[in-house]
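Could you have a look at this structure, given as structure tokens, before my questions?
The complex appears here minus one protein chain, its other protein chains still in place.
Take a look at subunit A:
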């Protein structure tokens, strides 16, 4: 049986040249670290620990080796699907003793190549850990396993008059454990805050198999260092999250969605100020997209523009407890926005079906981009008045070399999604984009990854947003919690730390 498993080191190296194609690009994978390789004995152990759930059939493992964008692909030969925390503990304990690398994987919807193996790391999927453990109707605290799909949690809560505090386009596939591991932001952050505030507790399995039970359901607990904050946003490199307890808000009785058109970005920002002043406490989302995004939605997804063509579009959502009050506030805001000519056109939706349609204009831009060609994605935080300047500067900088350059995102949070497409992977184009985009961002003290994380693709750009001493301490934390470095290697922390 021994010769059956291919040695795949050089093969994976070629697959893993990253978006640039050149082995010297900072986004490209480093050399394979000297982890052990999976042996027949290892497989026997996995099969005994997870009967029927240790998968080695190449056809089944293949989809877990590739990310959603189809931009990076690993060559793992083993996909493990535990159902309990205990099983995760046994697997990690074993892997650490054997020096086997492990890639924790949730919904595999990440956009920075962090969710799939680089080489032959064992894929540890949380997909079968999808039980809801408890829900307290009075406090709104939900406790569940890490593999619960976000949309399923939303449906469960909606029946009980609550909602999840976060919402993102990937909701149909992403899992809560992955959301927490990447500190996902999303469309509701403006109103309910980040996972750093809403996550009350975590259960994490460490690299040596130790189960760290920080699964508290208390709103307030100042007893010692708050360890769970280390794991939130750690991208699977410090421990594997196996359970989450999260504080959920009440389902709003009245939801309105407004789709507006503006002539200039300056008017868009002024609308935002007006909006905060007049809608303030009921505002739950403020998103934007540009006319290029609209063109892609029209062309590739046949979604019609709900209003007339404008250079910029805003999606505003209000959520409140009284539909009469909210309608009145919204009416006043819209009247003011129109008479002061901040907004040139718009439409309002109160009905579920229309709300879904208006939201899809913003949520499906990512999908439309995949039909436009090979996409280079940048997720940048900037001072809000600078957000669109990066898009216009990039357009000017690239000229005819790119197919489309679009800007959209959570303008209310100061977060721009800058996307550039080309007909095929283009190393010359990439060389024009990077490091231009990162240098531009650093110049205005922005973040080179607002919410997507670093993963594989952006790990070496961390110094554009964090100082060397800061990153050095991150390295020390990593060594403390994962001395052999088996958890999600090649990700998040820069290569020069090793």
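By our rule, a contact is a pair of C-beta atoms (placed from the backbone, for glycine too) under 8 Å apart; a residue touches a chain by one contact, two chains touch by 3 or more; residues count from 1.
Quick note on the criterion: contacts and distances are computed from a predicted model.
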### Query
UniProt names the one chain left off this complex as which of "Acyl carrier protein", "Electron transfer flavoprotein subunit beta", "Vacuolar protein-sorting-associated protein 25" or "Peptidase M16 N-terminal domain-containing protein"?
"Electron transfer flavoprotein subunit beta"
## Note on the structure
The one residue from A:335, A:385 or A:439 touching the chain left out of view is A:335
### Task
Tell me which residue among A:250, A:356 or A:476 touches the hidden chain in the full complex.
A:356
### Message
In the whole complex, not just what's shown, which of A:347, A:423 or A:445 touches the removed chain?
### Response
A:347
### Task
With the full complex in mind, choose from A:26, A:209, A:249 or A:306 the residue touching the hidden chain.
A:306
### Query
Touching the missing chain, which residues of subunit A?
253, 259-260, 304, 306-308, 331, 334-335, 338, 343, 345-348, 350-354, 356
